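Structure first, commentary second.
Each chain you see keeps its place in the complex, though not every chain is here.
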Amino acid sequence: MEARYSIAFYFLMLLALSSAFAFPSKKQYKPCKQLVLYFHDIIYNGKNAGNATSAIVAAPDGANLTILAGQFHFGNIAVFDDPITLDNNLHSKPVGRAQGLYIYDTKNTFTSWLGFTFVLNSTDHQGTITFSGADPIMVKARDISIVGGTGDFFMHRGIATIMTDAFEGEVYFRLRVDIKFYECW
Amino acid sequence: MEARYSIAFYFLMLLALSSAFAFPSKKQYKPCKQLVLYFHDIIYNGKNAGNATSAIVAAPDGANLTILAGQFHFGNIAVFDDPITLDNNLHSKPVGRAQGLYIYDTKNTFTSWLGFTFVLNSTDHQGTITFSGADPIMVKARDISIVGGTGDFFMHRGIATIMTDAFEGEVYFRLRVDIKFYECW
């Protein structure tokens, strides 16, 4: 998504913001369970109906549903059903699906708000993990809340640290999600 | 919603998917509080303004707001204020309202993502219960997370098992919600 900016500008933003949003907890807790997963989002742009895993379904006044809105995408809502993989390869065998929505909600930087669920269905993990929180996209590592779980993750709570692992133009991005449960059952 | 499919196909899907999504917890916990409620959704289709309790408010490119979108409704967001009843009768006295949104987020099956709150206001229960999670509609029983509560359900957490109790064409559906709290205060 940030492709319209030069790499130099991007790193400048990172430097400016990363310290501001790191938000480490003062106390150090050790997760009772931890897993790292990747998910892959290919947004519909009017030409990639076969491959797209997400679609813009709401836009501000004057914008449309095949191009992300101009002002840092402010006002776009996208709905997604993205493959989850164990590594950073889009073509690896999926271990589940990331399903929900993301919202671009800021006019002067790239920020989104996330509400989504990992539905995991592999030999290793069977169950769901639900996430909710603000995602300041330009920050290298940002924390969101894990608000619930089912199956193997019955009643779990925790924090997920999200990193943008790749972005290609305004069509593909990949997030690395470091899931740390601090309340296990 | 599944009315366009024959009953035979529906049961085939159930057989195929139900084992995959059952996700029982390995340990057996006993709920500290449990209640079963039903809620009733009548979606606006351009002709039922008086009765409708929900409306399509977002749709993918090319779709409209009075007919659910073609590709398994992928990309539709509906906003709802549905009556909650103690039994499966739409005309029973409501004990509260289910309020929030559902999202159809998959292109190759019926899957939704839910964010909503039960606002209960009866002699038995006064308070709210907030739910969030993926809802693989074609699965007989599916679990979502209860992420918070107020009033009688102050600080409660748990799991809700949802079953589609009825669906009639693309206008009415009724969900049975088996609410199991595992954290009570």
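We just call them A and B in the order they show up, numbering each chain from 1.
Simple rule for what comes next: a residue touches a chain if its C-beta (ideal position, glycine included) is under 8 Å from a C-beta of that chain, and two chains touch if they have at least 3 such contacts.
These figures come from a predicted structure and were not determined experimentally.
Chemist: Every chain here is the same sequence and 2 are shown, so how many copies does the full assembly contain in this file?
Modeler: In total, this homomeric complex is made of 3 copies.
The criterion applied here is as follows: only the chains that are shown with their structure count from here on.
Chemist: Between chain A and chain B, what's the gap in Å when you average each chain's C-alpha atoms?
Modeler: Chain centres of chain A and chain B, defined by C-alpha means, are spaced 24 Å apart.
Chemist: Applying the document's contact rule, which stretches of chain A touch chain B when the two form their complex?
Modeler: On the chain A side, the touching residues are 44, 46, 55-58, 64-66, 77, 79-81, 97, 99-101, 115-117, 119, 121, 126-128, 130, 132, 147-152, 154-155, 185.
Chemist: Considering only the defined contacts, which chain B positions touch chain A in the complex?
Modeler: Interface residues on chain B, with respect to chain A: 20-21, 23-27, 29, 57-61, 74-77, 103-107, 111, 113, 115, 132-134, 136, 143-147, 157-159, 182-183.
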